[in-house]
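For this depiction, one protein chain was excluded, whereas all remaining protein chains were kept in their positions.
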Amino acid sequence: MALFGRRNVLVAMLLFAAVAPTFLNAYYLFVANTILIYVLLAIGLNILVGYAGQLAFANAAMFGIGAYGTGLLQVHFGWPFWLAFPLGALIATMVGLAISLPALRLSGLYLALSTLAFAQFTQWVFLNWEPVTFGAGGFKTPPISFAPLPISKTLGLYYLSLILVMVLFALAQNLVRSRIGRAFVAVRDGEIAAESLGVDLLRYKALAFGISGFYAGIAGGLYSAMLNFVSPEGFDLFQMVIHKAMIIVGGLGSIVGSVLGAGTLVFVLEALRKVKGVQEIAFGAILVGFILFMPGGIIGYLKEKVRGWEEPLHRARASRRPPVAATSESSEVRP
Amino acid sequence: MELLVYLLLSGLTTGSLYALIALGIVVVNKATAVINFAHGELFMFSGFVAWMLHVQMGVPYLPSLLAAVAFGFLLGAATDLIAFRPLKNANIISLVLATIGIAFMLRGTARVIWGGKGDYLPFPPITSPEPIMIGGIMVIPQQLAVLAGSIVIMVAFAAFFRLTRAGKMMQATADNAKAATLAGIRIDRIYMLSFGTGAAIAGAAAALMAPLTLLYPDMGFSFFIKGFAAAVLGGLTSLPGAVLGGISIGIIESLAGGYLHSSFIEVSAFIVIMFVLVVRPTGLLGSTRFRRV
Amino acid sequence: QVPGVTADTIKIGSFGALTGPGYLYGKLPMNGIEVVFDQVNAAGGINGRKLELVREDDRCDPAAAIGAVKKLIHEDKVFAIIGGGCSNATVAARETLAEARIPVIIMASVHDGITTPVAPTIFSTALTSSLESAAMLQFALDQGAKRIAVISMRDAWGRSRYTPLIEAFQKKGIKPVLDEEMAPDANDATAQVLRLKGANADAVLVVLYPKPAAIFMRDAQKLGFKPLAVGQSGIADPAAFEDQVGSPGATASFRTISMVRYTPEDPAVDKWRKAIEAKFPGDRLSVFNLFGIGSAQVMVEGLKRAGPDLTREKLVAALNGLKDFETDVYPGGITCVETDHRCNKNPAWIAKEPGKPVRVLGVTKVE
Amino acid sequence: MNEALLSVRGVSVSFGGVKVLDGIDLDVKPGEIRGLIGPNGAGKTTMLNVICGIHPPHQGDVLLDGVSIVGRKPSAIARLGLGRTFQTSQLFRGMTVLENLMTGLHHRTTAGFVAASLNLRRYREEEEAAEEAARQALEFIGMSAFADRPASALSFGQQRVIEIARTLISDPKVVLLDEPAVGLSLNRLAEFDTLLRRIRDEKGVTLILIEHVIRLVMDVCDQVTVLSSGRRIAEGTPDAVRNDPGVIEAYLGKELRARHSAS
Partner (left out) sequence: MLAIQHLKVSYGITQVLRDVTFEVPAGKIVALLGGNGSGKTTMLNTLSGVVRCSGGSILFEGKECAGLSADNMVRRGIVQVPQGREVWPSMSVQDNLELGAATRRDWGAMRADLDEVYAMFPKLAAVRKRRAGSLSGGEQQMVAIGRALMARPRCLLMDEPSAGLAPTIVGDMVDTILALNRRGLTILLVEQNIGVAAAVAESAHILQGGEITFSGPAAGLVDNDEVLRSYLGR
């Protein structure tokens, strides 16, 4: 495999992430942790949108549900983070599964709007169910403790995020290269053909929504712990745009692309601090620029430029035949 | 009874604003099968242009309105050139996101240009500001003007699409662009026409409703989201559907506010839409873009 | 070595929304700070050091605010901060600010949670919401209102005022006759007005931004509902507000609180209007600029008093020692004590009768 | 008639008041190749859609192996061993040719969410077997060189061939082929009847063949059913059907003559 092969690059990124805290200041560590959290979100969203082709806009809501779930379970019931966190993710998963039901009947922009409506509804609940959610003012979450490990909160959270990213990245990568990943793509590319090959639409749509809910929920839980503060603003439509931008910039239908997209987007948002006053304009221009000049996302660009970057939907075997260049010999082959 | 009449009337007025926005969204969708997420910003920007002409430079109202319409058209065509045409074969999410990018640029630009002029810019009413009584019901003349203006625009567009082949060509382009190309339809022109017209409607809407509301750089999105909802409720490609959807949302909101509680206003339409779509997956007047296998 | 201080400069950071709807409470105050700094620098700086402002955007988003202050503290290494535009963002950033023990003056955020309990290094020159809410209710009662209703916005800012307002009601042993809501982007208030009218409210406490408030006042006028309307510092420019409502006479019974004494039209702030308009061509002076000007003047005074051997501790001590310090904009003197960092406790009452100039009805002192 | 593998009993379908299928019966024995022909719009594709569960019939029943399958989801019916191809290409355009074929094995593989995401051994073996099967199928249709090509970069005829292979790869019991020969070039067509017979004989697949290429139908089918306007107008051996005046009138028409002899 080439030096810039996918595996080598990933390993290098991982090594960098592992030692980063030793030389990053608190600000950069915060940014790095944000990236890790967004990586999780982007992976989940890419499975739903990029692979299963469901044009859903409810991801920010599920992110929020994860954050609120984790936070509120700690605040209202005094549960430790370590219990509230998985449960928060589970709640987000359930919600994801629930919104997959209308998705069975809806497609395209209709699905987009109904999930957007759901997201607006979720915001409304965050804002209005004051006895539980504390309303618009949000609430503080108790600081998480890593005792008995001798590690600070910030550092602990960073490594917790990193480990989760590694594990969930690997799971997702395995998943999309399996029959389940292919079933997702089949649902995306042709529902009727997929069904007639035995792919159960409801099952796989629900699975995709559930998975993205789970990833968003995990990300939400980590987010609430990182900020120690949860409020509705964090999960509004601007967030939605950022999430969508991550998977487009990284590349639809690619797990590695999700990682690159999340990293790029958080980086761009932070870098834009430099152009004060015109961030919005610059952000819009960068977004349009990315889409115009890298229509397949970063991953599409890499696939084109770097050999060995293909992202097959099956496990590539070592003895792969090289792709054919000439084609017209096909008139000689017979059925 | 009086309560109901007032609520219906206010629902109708806000609804017709939503309907105008939805109309523009539908015109774009008809040809491109995409939603222009910058629609609200095109609306906002044209509104500011009208404000600049009318309030700052003292141009009379009607020419300002026409200028807003023309400017809207240009902005829409520019959106097409930058964020749609080079991408027309891309994934729909990329397209949507590109228009979102345009939205950010417009909003940021408006903030730079007009953001320091005060928080919310007022636009003087074109009619007498004194409320008038119609059969015991108090109405602001400006509201009637908006209602009338909306109706004129809707009828004009309905006629345009009935009397020309443009509407059909748009639909054909969205339905199967390759076939449209092969039939000699200049799809690039169709795209520009639809983006331009959609934005021109937004421009007209902005100039019409500016006196009823206030101008500020972030006003676009909330109108857009309601307009999008209205368009979907109506069926996305249907012009009458857009009007029906807009007015329904206006009235739902108003009734929810009057009879339940004002905290339900914002969310009521979305809840209703979620249910409507489950029952009618392509909106009230929409038809599926389907293909047999 | 003190961060952010060199022989001839002092770096001051600021965070708030530069983008997004909240830019009014971020970017505009920062513009105000900037002109104050310019003026100080033109006069030779503070103890020979020029002031330098570093702005960071928080989009009114809690996470972005934390990022912004971390960047100011750890990356830009500013000496002190004047900032805070949106309540939730500032509340979220509070812990990071307090941990870093960096001196902070809050310029616009009003949430009680920012100043209570007291964080040793965080001061606020914004009129804290519980103070203002209590004042609103008291004012309505003073005017003889019997049936007081509330109309509020359900965003972070709205709630940060609404909650203490309801507490203030409880303290007085009364209840609002009706409790209505309006969205920040609403274009119609018919439903709310009809309900309030039906409840026979004689005073309405308006916890809204100018846009919804203008719509509300317009529709109230239309439907013949003329209560005493009590605003707050979010609508602190009654002249502009009258224009925004656009319906003659609709603001006749509108009174509002301001955390600054002057409206932008006031000749007393001519100097600042010129400065703003010169530095930011096309802009008009707004109350939000004044917020920045006031807080910057307090910071400048603190820096002066902290002396030439500047340290953060000295600045904090100097700020804690401020007593009845007069600025160009705040209604009363600024007083900070170690146990209470809500330094601006003097809401001004202003009104503008149709056709007449803005009047400052008076300045109350709340405790 | 009881040993029928697939039987359709009195199926009717109407769209907007128009009867597209009107009380159709059809019994297909195991190992049979059944032709289904008829004019355009006769209802052949609709019939196929009813059988595989896409359209519910308004009346009537469909039995597979004696069990009613009406009302089941298409995916469930597919899992019972009923495969189909489509009149227009329905390849998954975002996949390579190989992956398309592997998707054809979807319901023959079992790895669940957990096994797949944890990359368990059992799943790996299954996956390798699937890939092997897909490669063999490509070999079989002579398109090995196309394994890693994106499906969207195939010509019309190439897509059709791959699609047929995708359906056959899972060894279904019954396969419904909707105009499989459309778009096939002459060389492929020439060997298509052999291919169909081999599929039947070597894999034991029962075939229902909708086709307008009459020569093919007459060559390979054991029985031919003729539909017209939603009714069955004839059924029997190819020879009998070919000479049925009603069928000639409604469907076959006159033979084409080459230009040189015509003019």
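Miscellaneous remarks
Every chain is named by a letter (A, B, C and D) in the order it is written, and numbering of its residues begins at 1.
What we mean here is this: a residue touches a chain if its C-beta (ideal position, glycine included) is under 8 Å from a C-beta of that chain, and two chains touch if they have at least 3 such contacts.
Computed from a predicted model, the values in this text were never measured in an experiment.
Among B:172, B:229 or B:252, only B:172 touches the chain left out of the display.
On the side of chain D, the interface with the absent chain consists of residues 15, 38-42, 44-46, 87-89, 153-158, 161, 178-179, 182-190, 212-214, 250-254, 256-260, 262, using the contact rule stated above. Remark: the residues of chain B touching the chain excluded from display are 165, 168-169, 171-172, 175-176, 178-186, 287-292.
Heads up, the rule we're going with is that only the chains that are shown with their structure count from here on.
Number of steps on the shortest path from chain C to chain D, with steps defined by chain touch: 2. Looking at chain A and chain C, the chains in contact with each of them are B. Distance from the centre of chain B peaks at D, each centre being the average of the chain's Cα atoms. Nearest to the common centre of all protein CA atoms is the CA centroid of chain A.
Remark: chain B and chain D have CA centroids separated by 48 Å (rounded to whole angstrom). Rounded to a whole number, the gap between the C-alpha centres of chain A and chain B is 32 angstrom.
Shared interface positions of chain C, defined as residues touching 2 or more other chains, are 19-20, 27, 154. Within chain B, the positions touching two or more other chains are listed as 108, 111, 263, 266, 293. Residue ranges of chain A in contact with chain D, taken from their complex: 171-172, 174-175, 178-183, 185-186, 188-190, 192-201, 207, 253, 312-315, 317, 320-321, 323-324, 329-331, 333-335. Of all residues in chain B, only 3, 6-7, 9-10, 13-14, 17, 108, 111, 113, 115-120, 122-125, 129-131, 138-140, 209, 211-214, 216, 218-219, 222-223, 254, 256-258, 261-263, 265-266 touch chain C in the complex they form. The touching residues of chain A, when paired with chain C in their complex, are 25-28, 30-31, 34, 127-128, 135-138, 140, 223, 226-229, 231-234, 238, 270, 273, 276-277, 279-280.
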